[in-house]
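Of the protein chains in this complex, one is absent; all others appear in place.
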């Protein structure tokens, strides 16, 4: 079992470019074992930040992509049948709680209530996880730490965390990096030169202004890296931007024209 | 099995600061074996109160976080397959009824009706639990006691306890503690000095006045303790309050401004 | 198996105070094997009446608390896996039909249609129960008798018994006992003196007048017994009534005031 | 297996009082193997008629009470696990088709579509039942015959048989018997004298006129027999009628008064 | 396994009376292995046509009555447990694809999307069926052919085939046969003389004119055959028509009068 959790240790330092005091606040929350909620749009670097902190704190990282069909058993574990009857298989949350990993529940607001309620006894002073099907009251490892992410742009009347869940977390806001920082990120991650990276960031900035005016979301940092990678493969900048930035996010002809024009301004 | 229930004994006295006659009323209800319902907002100390009473009465405490996907079998138990066929596994309610523990169903109003109906024969003079799948009519241990909690703020037309359930319980109201008492609680739990604790409580009081004017719930005692803990870790009071009190509960810019202003008044 | 059904024999006479001709009508229905439906509000004594009749007729009593998640298999039975493959486990309805017990389906209107349809062949002249999964056509024991209960106050367009079910039963109406009789019941069950019991009954009568004017249901006989028990434990009458009568049934400030005033009038 | 189907043979002639040419039409349909649909209100004698015809034709009768939670597997059969792996268990429809019984699907309109579609290949010239899970294409026994019942009073936009199902059946209408015939039925079935039986029938006739004016259904023949049986047990006619005819079918005070008045007119 | 598929060979020529060029078009489609969709009202002869073509082409015919509760596994197959663990059981679609049968999915529009999507890779040039649970990529037998049927009268916004499904098929329209042809069919199938058959067809024609004016569907060819069969059994024409044509399809008194009048005109 030790071996399985060690799969989740992050061997090499994940490159992360801080944008504020998020590193020290996370460390203080970790020291106080106050669970942390990361808020921000998709593709702005939340997952990378958690990987970086797990590496920095030397803890294994167990990541779970939440979805509305995930059950509490998917998190906690279940009995599996084998030749000798059944044996218990820890789910990712139990694995992390038992071995002192950081458990990262990505897009937790997508999960059903039974999934979110299951974390309650782990997030107050009890720090226990009742494995009811197994009849075990698991006391969390002292190093266990829980992080969740949350995209406020998706929040609706139908899907929101319960107040009794929210108040168990401290929260850190994430947003698109400032232009200079994002240029540095694009260049580092895609391999294009800083000038090209800057142009891509400027296209991104323009597109983000269209959010709410026909675009559900802007162009994320991840997408700018995609465009950079295609350019680094030798694709001309315009078709690279069309394929990586414009076509994926909208089918509306007017929005496509607006985005194509933004691309043409810079390339 | 004895060993498993003994896991649920509370070894050390949980610190609890009474706010009225709740200790003696709970003890009388326990003496009469009249089940008890705790009403009040999330994070005001209901769980801690039950832990304190379980310790005081010397009974094991089995806590279940209810949710809408929990089935009656999750409470009562089920057959599990092993090498020799199946064996019966008591659920948490059965475990408590069999061994004379206090069973605490947290946020019971979230549960489906089959979960709440299952407690009926345990809550009248019969004090039995039919384990229908096992063909056993379990007579509850004389010390068995049932406690449920209930957040009236969540009550809606869709989700409410049935009258036939409600009338089986005596009820105790909980609310935020008075300022002086809450200051004492914050200081004790987070380790900050009484002056800082008082400031946090005053921020909390302001925020609670915003409930219904843009905030679904106020700032709970638990959140004030979170802020205190960050401060005790060396974080500056303003970012500590931002992370622990403001960011988790609202994404509305106006509400954030109002709460930030409240923080700035005291720190 | 005989042993299991004998668990359901009622050893001691359950105290029951008749309020009309319900004893003789039930006995005639039993003699004619005409199934009986008990109608009335929750907590007025229907369950106690059935226990009394089961004791009087010397039949075991199998009680099932119906709910909307109960399946037909929960009533009829299922195959369970053990070391030698599967064996059949009678459900509570089958158990009663096979061994000549009284089967009492409490709040049957809560159940899904498959649960109610399953009783049809037991409630006409066929008196059989097809155990389709087992391939057995069970002929009911000559002493088998079926009783259901039903709260007309809950009846809605969405949840009502089908006409084809209703017409298979004779019906007895239940309601709150007359004041004198209820006083006798409260005193007997809670141990308070008749004067206190009379005051509790008068509070109950006032509260029942509020039904439909802000209260979904009045205060039941069971709740008055609860208040009496707290008083018998030494709790002052006012907090005892607050805990047992007022707090459990309403969170509306005006209704709480009205009920508190009713309590204050008598204590 | 032969033994199991022989459980379904009807040993003694079920008493049935014909009300028209239904006997000869059913026999002609049986001779042509044209499936039959019985239409009419609940409790008017459809089930008894089918039992009578099964006895007359000397065929076993397999009755299934349909409901909305019944699956196609409940009709067709399934694999069960035993010590030697799995064995196939015929469902009631398969049992009847294999051994040449009459299969009677009571209240078929309650069933889900997969249940009704499953009978299609049995009801045209193919007369086969694909047991898909078993990989068997069962050719129906030459004597197999299918009868379904249907209550037009329940028919709604949401629940109706599909046209492609309806057109596979010939249909016979059923209704309450004429007064003279019904009197004969009541007297025969309950044991009361013809004069009392006639009074009960007249009460029934009055109540049936209230259908659609506050009553969903009238008082069925079955209910009149119930009242007769209570009277035959020595209960006074008025409380017998109250218990068997009035209380079960309505909670509306005005309707109860109207029905009580009808009872008082005759007794 | 060969034996099982041979059960599906059609030994005797099914009588079919062509109404246009449907035989040659079907043969061309079969030669090109272009899947075929049969469109038309229920009971007009689509199933008989497919049986006839299967006989003519010498291919086994596997028929599946689709319904909304049918899963993809019901079509494709599943693992069954036996004494030696599990073995794979081909579903009807797989059976047909493996052995070169014609697979006929009757009323495919009733099926859920997973059922219809599963046929996609069988209906383009790939002609494969991925048995994902078995880890097998089944290449269809060269003689495999897929036919589906579809009743446009049922088509609604909620239930329609997806465009990506429709375009994989050639389509043949079916409707009620012309009077002369239908008379020939009725006489042949029911055994009545041509004059009686002609009268039945004329009643059918009248009823079909009422479609959309109070009748959901007209009287099908199948129902006319039913009436003929009852007459051939010696039932008088009027009650035969009442039982086979009028009572099954409507409970509306006005429509019944109109249909009864149509019957009285000819008999």
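Residue numbering begins at 1 within each chain, and the chains themselves are lettered A, B, C, D and E in the order written.
Just so we're on the same page, a contact is a pair of C-beta atoms (placed from the backbone, for glycine too) under 8 Å apart; a residue touches a chain by one contact, two chains touch by 3 or more.
Since the model is a prediction, treat every value here as computed from it, not as a measurement.
Although it is not drawn, the missing chain touches A, E when the whole complex is taken into account.
Of A:32, A:53 or A:66, it is A:66 that touches the chain left out of the display. Checked against the full complex, the one of E:172, E:203 or E:263 touching the unshown chain is E:172. Of the candidate positions A:13, A:209 or A:233, contact with the hidden chain is made by A:233.
From the options A:19, A:116 or A:151, the residue with contact to the unseen chain in the full assembly is A:151. In the complete complex, the residue from E:10, E:37 or E:103 that touches the missing chain is E:37. Looking at chain A, the residues touching the absent chain are 4, 7-8, 42-43, 47, 63-70, 74, 78, 80-84, 89-92, 95, 106-107, 110, 151, 216-217, 219-220, 222-223, 226, 229-230, 232-235, 239, 243-244, 247-249, 251.
In the full complex, chain E makes contact with the omitted chain through residues 21, 24-25, 28-29, 31-32, 34, 37, 39, 71-72, 79, 81, 84-86, 112-114, 117-118, 120-121, 124, 130, 132-133, 135, 137, 152, 155, 163-164, 166-173.
By our rule, only the chains that are shown with their structure count from here on.
Connectivity without chain B: the remaining chains split into A | C, D, E (groups of touching chains, all others kept in their positions). Distances from each chain's CA mean to the overall CA mean are smallest for chain C. Mean C-alpha positions place chain A and chain B at a centre distance of 30 Å.
Inter-chain centre distance (chain A to chain D, centres taken as mean C-alpha positions): 60 Å. With centres defined as mean CA coordinates, chain E is found 52 Å away from chain A. Shared interface positions of chain D, defined as residues touching 2 or more other chains, are 81, 84.
Taken as a graph of touching chains, this assembly is arranged as a line, each chain contacting the next along an open chain of partners. Every pair of chains in contact is given here: A-B, B-C, C-D, D-E.
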